[in-house]
Each structure stands twice: as C-alpha cells, then as structure tokens.
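A protein chain is absent from this complex, but the other protein chains hold their places.
Right, subunit A next:
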C-alpha cells in the first residue's frame, strides 16, 4: 500500500509525555527519522496503530475512557483489542446501541474534565448523534461563556468505502461536520499519522471528530514508533513536491492521489501532493503557498462533489489566489448519488479519473 510510504520525515525532536497531563494543542514530541530507531519502531497496520494510540492515551491519563458499541471485545475492526483487559471495564466499556446517548454521555463525561473517547461503529451511524455533536458539543464552550466545555471529547468513527460496503457502511460524512464551528475534524492517511493525530485529538482541548479510513485498517502498513508522540493539528503536509499542479486530499484518498501523481509524472507532469489532515480549522496557508507556486489546484474526496469539503477549499483558494490560477479548480469526488452497492467503482474518484483531471487542468 503506497499510503504506507507516504510519511517520510517530519522534523522536530523527541520528548517525553510523562509530565504532559494537561490539555494541549502543541505536540510534546515530534518524530525525527534518526531518533525513531533508538526509540523502537514497529511495522503496524492502521488498526493496530489506532490501538496503540488508545493504549497510550489510557496509560498516560488516568482520567481517560474508551466506550462505544462492542469496544470491550475489541470492536468490529479490532481497534480496541486488549484495552478492557489492561485498563479494566470501568474505563473501557460497551454501550447499548444508542449513538445519540453515547455522544451525549461523552459530552457530560468530558465536561467534568475527563477525556472521553467515544467510538461510533461506522461513520454512517453518526447521524442519530448529529444533534448532540452540532448543538451540544460544538457550542458548549461558547454559550456558557467559557464556563463549561467538552474539550476532552474525541469521537472516533471509521469512514469511507471498503470495496463492497453498500449504502450504510461506506459514506464519508466529513463535510457535514466541517460546517460546525466549535469542533475539529481530523482524518489520517496512514498508521503513523493515525497514531500521532489521534493522540493529538484526544489531548486537544476542543471536541474532535476523528474519521478513520476503514479501507486502510488492514491494508496500510508502515513503521510506527512505539513511543508516545503527537502530530500537530491544523497543519497540512506536503507529502510530495511538484511544480505543475497542486493536489489536495485527506484520508484513504491520499494513496489513490499519490498513484495518480506517479502516473502523471511518467507523462511529464510534476504534481505537488498535500495531505490536509485537519479539515477544520484547516491549514489554508500551506495550500495557498503551493497553489501560488503551481498555479493549479485539484481536490479529491470520496464524498459527493456537491457541498463536499472540496468546495470550501476551492472557494477559499480562488479568493486568495485568483490572479495566480492558470486553470479552473478541479474537483474529483464521489458522484451526487447515494453511495451505491453495485456501482461502487463508477462512483469512486479513482486514479484514472484523477489522472484525466490532472491532464485536462494542466492542458487547460
């Protein structure tokens, strides 16, 4: 899986998290290539990386809890394996099937100064909890004049296509949540990213929705430091340098886009690839700087094109870089249909669709 190879190096230094108990937005340790060997790295797939992050989170803060449907058995994707055995059923527990209740409960738990790590079994099931997230979690701090907040709340949910998931196990609902000031939305692209970003989300003083690319749970494997490390939120990463066109994406789509970049390179097109990682509040500067350099922008996501988060990126970049753009901003996204069962390959923003769009944008 090429997603595994996406992460190369992130500057910085190692640090210890032992003393780090308070909420913080700044990572206390940042990965460095050389140091990784000393600290121990292990080849892990994405669900194991998530599992490791949850172990770390529970271990480093006694006031953290993991709960959701079937999590004490390890969850349907095995992300919570072993947690209940190690930390006990008072800190890792199953809930009934009641998404609205799960998130409302999590908000209350977090309001008492705890880290509530809630799992929604599939992102498709998050909608019963939509009200709690949008009206309760996101606005708690604002409407109480900062007396209360649920900053310790992190909602994990597997999102996206899986090849044959059909209508209710494949959706990418991130754009709905990106319309809600007060919460953060974060999506990792690989195991190493997943661990570092999840730990940042858990320790971030704001409620966060963390969508995990379920297609990559087993497929994506890369070297993941065993140590406690965090990756910064709201910082996009240029994972591939290029000069002709900027590609922006997140999550599982990154590996598809990387393949398209490689194919485009064979035809002499140099693509710059950016992983947005945090969707709100997003890193406009990194994307802006790149587009000013390349003069072209392509955004790709699995969610339907209309009203997708690509539209927001497109609009913002047009505002900032209008005079530098050499072609219309291109969006290669899911179709404006319900996520289909039998037509998934037609629906998906595949490598060839992206490659076509790269070519027609560059040739505009």
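General remarks:
By definition in this document, a residue touches a chain if its C-beta (ideal position, glycine included) is under 8 Å from a C-beta of that chain, and two chains touch if they have at least 3 such contacts; residues count from 1.
The rule is simple: contacts and distances are computed from a predicted model.
Comparing "Rab proteins geranylgeranyltransferase", "ER membrane protein complex subunit 3", "Pyruvate dehydrogenase E1 component subunit alpha" or "Adenylyltransferase and sulfurtransferase MOCS3" against the UniProt entry of the hidden chain yields the protein name "Pyruvate dehydrogenase E1 component subunit alpha". Contact with the chain not shown here comes from a single listed residue; of A:106, A:165 or A:196, that residue is A:165.
Within the whole complex, the absent chain has one touching residue among A:215, A:229 or A:347, and that is A:347. Touching the omitted chain from subunit A are residues 69-70, 73, 76, 94-98, 100-101, 124-125, 127-128, 163-169, 298-299, 305, 327-328, 330-333, 335-338, 340-343, 346-347, 353, 356-358, 360-361.
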